[in-house]
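I have placed the structure first, in the form of structure tokens, so that the comments after it can refer back to it.
Omission of a single protein chain aside, the complex is shown with its protein chains in their original locations.
Lettered A, B and C in written order, each chain numbered from 1.
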Amino acid sequence: MTGTQTTPITDQPEHRYVLTLGCPDRLGIVARISSFLTEVGGWITEAAYHSDADTGWFFTRQAIRTDSVPYTADELRERFATEVADWLGPETEWKLTDSRDTKSIVLLVSKETHCLIDLLGRAHRGELPATISAVIGNHAELEDLATRFGIPFHHVPFARDRKSEAFAELARVVDGFDPDAVVLARFMQILPPKLCEAWAGRAINIHHSFLPSFVGARPYHQAFARGVKLIGATCHYVTADLDAGPIIEQDVIRVDHSDSVTDMVRQGRDIETLVLARGLRWHLEDRILVHGRRTVIFN
Amino acid sequence: MTGTQTTPITDQPEHRYVLTLGCPDRLGIVARISSFLTEVGGWITEAAYHSDADTGWFFTRQAIRTDSVPYTADELRERFATEVADWLGPETEWKLTDSRDTKSIVLLVSKETHCLIDLLGRAHRGELPATISAVIGNHAELEDLATRFGIPFHHVPFARDRKSEAFAELARVVDGFDPDAVVLARFMQILPPKLCEAWAGRAINIHHSFLPSFVGARPYHQAFARGVKLIGATCHYVTADLDAGPIIEQDVIRVDHSDSVTDMVRQGRDIETLVLARGLRWHLEDRILVHGRRTVIFN
Amino acid sequence: MTGTQTTPITDQPEHRYVLTLGCPDRLGIVARISSFLTEVGGWITEAAYHSDADTGWFFTRQAIRTDSVPYTADELRERFATEVADWLGPETEWKLTDSRDTKSIVLLVSKETHCLIDLLGRAHRGELPATISAVIGNHAELEDLATRFGIPFHHVPFARDRKSEAFAELARVVDGFDPDAVVLARFMQILPPKLCEAWAGRAINIHHSFLPSFVGARPYHQAFARGVKLIGATCHYVTADLDAGPIIEQDVIRVDHSDSVTDMVRQGRDIETLVLARGLRWHLEDRILVHGRRTVIFN
Partner (left out) sequence: MTGTQTTPITDQPEHRYVLTLGCPDRLGIVARISSFLTEVGGWITEAAYHSDADTGWFFTRQAIRTDSVPYTADELRERFATEVADWLGPETEWKLTDSRDTKSIVLLVSKETHCLIDLLGRAHRGELPATISAVIGNHAELEDLATRFGIPFHHVPFARDRKSEAFAELARVVDGFDPDAVVLARFMQILPPKLCEAWAGRAINIHHSFLPSFVGARPYHQAFARGVKLIGATCHYVTADLDAGPIIEQDVIRVDHSDSVTDMVRQGRDIETLVLARGLRWHLEDRILVHGRRTVIFN
């Protein structure tokens, strides 16, 4: 934050290409992929596979040291497309990312500070494999926090009778950054289907309950009324179905009869913060493959 | 199990009276109760209080060494009724139990063995503060297990078209033991409202999901389809609302994309077993006070 | 942080007196204390007791709404001393605090930001029942973070050959605030016995292992070498025995063979942060009673 800290403190590993792929399962996929990677000289630092017996689908993630391969990302993509992906067939979904291409995050916030401060702190210490490009609030309260961490803040007010204009403005600002992740960090507006679609696979929400329990508003009040003994948080991709998108991560903490709703709200912040931070990290590291309503997470 | 083991291995503490009480909150309750206990010479080994701000209700549990009080349980009850409970008013609910009065459990089972074996094992090593009086199955498969641990088994078949007769027979057998706990240890029949009422506050169910998620049948299949990252189990008092009774205890374990429904069923058994055992123990130790749909648990 | 935010966002409950007390156990203590509180009209919102069978010691904590008692804290203390404490005997340790007396925290830091940002964030949203009076660093790196949250920063350099002068300077600065908590938030200096004594019961450390495993330096390296499957953090009162003071709180997270020391350090930050925040909160709410090497925590 000071002039002397321009070199970020970081705990990121050496650079790598990350290949993720999902396709109908068949004999020989692993051999084909690994032979390809061997041919190009790739030093594999992480390799994970999953055969889903339920859907007959195959998933893999491979991390390869960039300095082991004498090709650019584009060259690798081209070779992989012709030498492997074509053979795997048209249903195959794959991508290859280069960790040297810094990813971009846009944070959507409202008035709650906990997820925002946590992510600003992680970015500040170089822990996130991405840059926070902007913070956008439907209220102006959190501008000060964002700007003190050197992150631009945009206020997009959501007047009750001008929501569609507000969402159009939100989309304009967000899309201006072409972000790899649009994080709803306790953003209190429900995205319209059009934005859910536009940001599919990139919009990540933190919901303050252990889904599918307590969908919708005031989940801690619902949890209190039901008398549950654990409360939780859920990080999920946003889809047009409210709080029903593919789940990335969940966790819980214990509560008891002595905890009021206020206590639950306070304690819940800690678990919301952690669950969102873990889910976002996995997303940025290309560890998540979505298939239908389920996620495969290679972590 | 052999003749040489008639003296049970036990880790039960010294004997005690346990007073539990719930009433509308008012000034001076603690003083009144504790002064009463001091007057009768009671050595309090555990004391817990809870004032519920939401409902304006007060709850307490007190454990008193029986050898510190020169009164029988009945004498104590009589004195407490006149000297304290009357003053607290007609809404007050209280009871005083004597740990020397051995409690009785009846287990209702179907074909699953895990909760049954676990509870038989706990009883065998003297860990449960109660006796298992009988195991009742709607199938006969588990008879062998029960009898090998020396526990009588009753088979009450539930033919599809004779369910009401079967429940009548079940009630007859259960009520013959006048049990302190009727444990549905993965019993696969839904109790009719009449039995829910008859056994209110004594019938304890283990449901194989983290309620209120996945009410009803095949919760692991539901959990798999939703793609949750934690699966759980819930121990609750049985009421006429299916899987909606007051929750006693819950816990969860982590699953991931590599876990099939079969894996979840297997891993879930461990958490069902633990959650039921904990909830049953608290029930038997008079640690649970029910108020509406919520439980106060002094553990 | 801006002029418009001078009214802190807060989730603190109504004000209360908190009485904590430890003494040799004897008949009638609860009655004596609760009768006293009834006489002064105290509305008890929380009451907790513990009789330690091992040591024969009795502990209690009572929270009383200040608006229910027509006495100042000093008047209450005087009455309690003569009407209760004298009767309990000279070994009794007790105190009565008033939540309207804002507590003060001093944070000792080095270069790690995670605990500092977390606590600054909690203070910023009014979650901590105290004010952070100052941040003191043996390095200057974190000055910028502290001052951006409006907290004064003091740099006390620890040159290798001038440590005793540095500790004297540290003591001078800390004692200038007469803080209720001196938090070693990943402070990398070992307090000398004299300061441990001066700040006994107020100096709180976060150690980055599940004590008593991995005392001393580089605990994550030790954990990696030993191949443990869970790593943890421990919040404890500082004593002259390194990492051996009374434990306030601990927690763990799961690691596996794929986690390098760097991964452990990163994941460990989250658990350090949470464990310290919980422990500090309980300390500030007078929920912790120390007896020998053990703590009684009424939470």
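Operating definition for what follows: a contact is a pair of C-beta atoms (placed from the backbone, for glycine too) under 8 Å apart; a residue touches a chain by one contact, two chains touch by 3 or more.
These figures come from a predicted structure and were not determined experimentally.
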Contact with the hidden chain (one of B:R26, B:R100, B:H221 or B:R266): B:R266
Among C:D54, C:E91 or C:D161, residue touching the chain not depicted: C:D54
Residue of A:I44, A:A166 or A:V261 in touch with the missing chain, whole complex considered: A:I44
For chain C, the residues touching the chain missing from this view: 50, 52-54, 59, 210-214, 224-230, 232, 246-252, 256-258, 260, 293-297
Those residues of chain B which, in the complete complex, touch the missing chain: 1-2, 5, 11, 13, 46, 113-114, 117-118, 120-121, 124-125, 127, 141, 143-145, 148-149, 258, 262, 265-266, 269-270, 274, 277
In chain A, positions touching the absent partner: 27-28, 30-32, 34-35, 37-38, 41, 43-49, 51, 53
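Everything that follows uses one rule, which is that only the chains that are shown with their structure count from here on.
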Chain closest to the assembly centre - both centres taken as Cα means: C
Distance from the mean Cα position of chain B to that of chain A, given in whole angstrom: 42
Overlap residues in chain B, where contacts from two or more other chains coincide: 53
